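Dropping a structure here in structure tokens format, bear with me for questions.
Shown here: the complex without one of its protein chains, the others still in place.
After this line comes chain A, so read on.
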Amino acid sequence: MGAVVGTLTMQTSQRQPSRDKIDDELEMTMVCHRPEGLEQLEAQTNFTKQELQVLYRGFKNECPSGVVNEETFKHIYAQFFPHGDPSTYAHYLFNAFDTRNNGSIKFEDFVMGLSTLLRGTVRDKLEWTFHLYDINKDGFINKEEMTEIVRAIYDMMGKYTYPALKGDVPKQHVDAFFEKMDKNKDGVVTLEEFVLACQEDENMMRSMQLFENVM
């Protein structure tokens, strides 16, 4: 008899938490965002109308609410790099796209970023990359920020690499980077130093050209 009553009470108490969660989720999906008009976006970016349409359709399909939050972003990136842990890098990337710093990426941000990366000038791209590396957005890249970024990139590779990651490879990478970029050896890299150093690098310029036709 007691067992029966006991099981009955157990059932009811379990159901409570899940109901709260469902209510929360319902609230979240209510928030919806619509982008500016097609013409405006076309003017602001370097995409044609058709391209914007295709982009928006894909975006809306994935995020019916019109915004991407960081969790979704990390999840998407995890699908692309299943070997390692891309969450840190995704976090920095998210911040780079989230120009308004409000924790979510709208379609306009998404499209602007893409426009810069795919259809922008070399200078635009380099600026964008600089902003990506500049975690605290103070206009300078110091060694710590760079180390963070490089570590995040190496995290994406995962454990099983060839040759195996021995020693503090990210640190060595950062040191090499600073060798190249920091012209006046003051320990930080400014935007101008960055752009100049990159433009001198032949390989990089050639690689950048390859990425023009991604979209």
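Convention: a residue touches a chain if its C-beta (ideal position, glycine included) is under 8 Å from a C-beta of that chain, and two chains touch if they have at least 3 such contacts; residues count from 1.
Keep this in mind: contacts and distances are computed from a predicted model.
Not shown: a single chain whose UniProt protein name, out of "DNA repair protein", "A-type voltage-gated potassium channel KCND1", "Transcription factor IBH1" or "Cytoplasmic tRNA 2-thiolation protein 2", is "A-type voltage-gated potassium channel KCND1". In the full complex, chain A touches the omitted chain through residues 1-4, 50-51, 53-54, 57-59, 61-62, 76-77, 79-80, 93, 96, 110, 113-114, 117-118, 125-126, 128-129, 132-133, 149-150, 153, 173, 176-177, 181, 194, 198, 201, 203-204, 206-208, 210-211, 213-215.
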